[in-house]
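Missing here is one protein chain; the remaining ones are kept as they sit in the complex.
After this line comes chain A, so read on.
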Amino acid sequence: MSKPYLPEGLPAPAQEPIALPYWEGTRAGRLVIQKCGGCGKHQWGPEWVCHRCHSFDLGWAEVAPRGRIYSWQRPHHPVHPALDGHGPYLIVLVELPGADGVRMVGNLLGDPMQEVTIGAEVEAVFEPHDGYTLVQWRLVG
């Protein structure tokens, strides 16, 4: 297991029933998100109803683990004891053009001081932790 991007000790994601197919997908190295059985559109994050057509028939579908950076931030101030003394890190908001443009939040792997460009192509990296797997992102090419 390679070293995770951020130090251990941050809150672990609760494995809530509504999101289980997503978490099971990440453990298998697949990006699986909600897809509406009524109108066929993808939706994120986990929800009980389709925001478009009001169908409760929200299934799950594997989507291409590729996206574009929609926005970003480089926090310096530690917001959690686990981050004290860690230094700056990168958070990106990634848009998935292959899944109706839903967006996901993750860290951008690599040098935390690298220049970040909105629109840059990224791909998912599955980062295993004790009991769950996080979806991280790295620049393509």
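Convention: a residue touches a chain if its C-beta (ideal position, glycine included) is under 8 Å from a C-beta of that chain, and two chains touch if they have at least 3 such contacts; residues count from 1.
One rule holds in what follows: contacts and distances are computed from a predicted model.
Only one of "DNA ligase (ATP)", "Amicyanin", "Fe-S cluster assembly ATP-binding protein" or "Thiolase, related to ditF possibly involved in diterpenoid metabolism" fits the UniProt record of the hidden chain, and that name is "Thiolase, related to ditF possibly involved in diterpenoid metabolism".
Where chain A meets the chain that is not shown, the touching residues are 6, 10-14, 16, 19, 43-47, 51, 70-77, 79-81, 83, 88-89, 91, 93, 102-107, 118, 129, 132, 134.
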